[in-house]
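Note sheet for the following structure.
Only one protein chain is missing; all other protein chains are in place.
Order of writing sets the chain letters: A and B. Residues in each chain are counted from 1.
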Amino acid sequence: MAMLHLVNKSPYDTGNLNTASGIMKEGDRLLLIEDGVYGAMKNGKAASLLNGLKVSVLGPDLAARGISQDKLADGIDVIDYAGFVDLVEANDKTQSWL
Amino acid sequence: MKLTIQVNEGPYQHQSADTAYHFAKAALEKGHEIFRIFFYHDGVNNGTRLTTPPQDDRNIVRRWSELAEAHNIDMVLCVAAAQRRGIVDDGEAERNGKDATNIAPGFRISGLGQLVEGGIESDRLIVFGD
Partner (left out) sequence: MSDAKKFMYINRKAPYGTIYAWESLEVVLIGAAFEQDVSVTFMDDGVYQLTKGQDTTGIGMKNFSPTYSALGDFEVTKIYVEKESLEERGLSLDDLQHLVWEDEDEDYAEKDSIRLVSRAELADVLAGQDVLFNF
């Protein structure tokens, strides 16, 4: 019963990423979209929240915010909207941490 | 898979209506079925035909209408949320004595039960919001 967790807010603005990472179980995946993508940057303090999690990030949202892939924490998978659809299909349900 | 998509925010203020649109389009391109798109909270503002965005910007409302027409998608505005925010179709205008309507093509106004039904009938429910 794997779950896809969506976070769309910067971890420096809300506690949503913190909550999501605390609820995530083995096998679940986190997808960072919209302002959530700031949480994927390796030099940010919030990057430690991603330790041990399976993380994807929406490429178009990264590009829009001028974040190049070399600034991302290790092991993060960059996907497009089609990849987003695939993740929704691959997981039994989706939780949006709004 | 069969999807229900919920959109909780209005156009332009938040990115959620844009993300929901790009997601819906990608899902259709991959051959998935969209059972319903349900607009709730300020999301009902996606369904007014009276918006006039600048010419060099995307037209979010028209984009939804075109997607609905091209793929025969059921796009529902929550009636309680729409009444609060002044989104009106012919039926609502008549029932509530309004002198105009503003609903965009491809949208209809109906109850919250349509969202619950989406949860029952679809393989996945995905929510876009603030």
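Just so it is clear, a contact is a pair of C-beta atoms (placed from the backbone, for glycine too) under 8 Å apart; a residue touches a chain by one contact, two chains touch by 3 or more.
Remember, predicted model here, so these are calculated numbers, not experimental data.
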item	value
Option touching the unshown chain, where B:Ile5, B:Ile60 or B:Ala81 are the choices	B:Ala81
Residues from chain A at the interface with the omitted partner, ascending	1, 3, 15, 19, 22-25, 93-98
Interface with the undisplayed chain - residues on chain B	8, 40-41, 80-81, 111-113, 115-117, 119-121, 125, 127, 129
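The criterion applied here is as follows: only the chains that are shown with their structure count from here on.
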item	value
Centroid distance [mean C-alpha coordinates] between chain B and chain A, Å	25
Residue ranges of chain B in contact with chain A within the complex	1, 3, 8, 15-16, 19, 22-23, 25-27, 29-30, 32, 124-130
Complex contact set, residues of chain A against chain B	6, 8, 33-35, 60, 80-82, 84-86, 88-89, 93-94, 96, 98
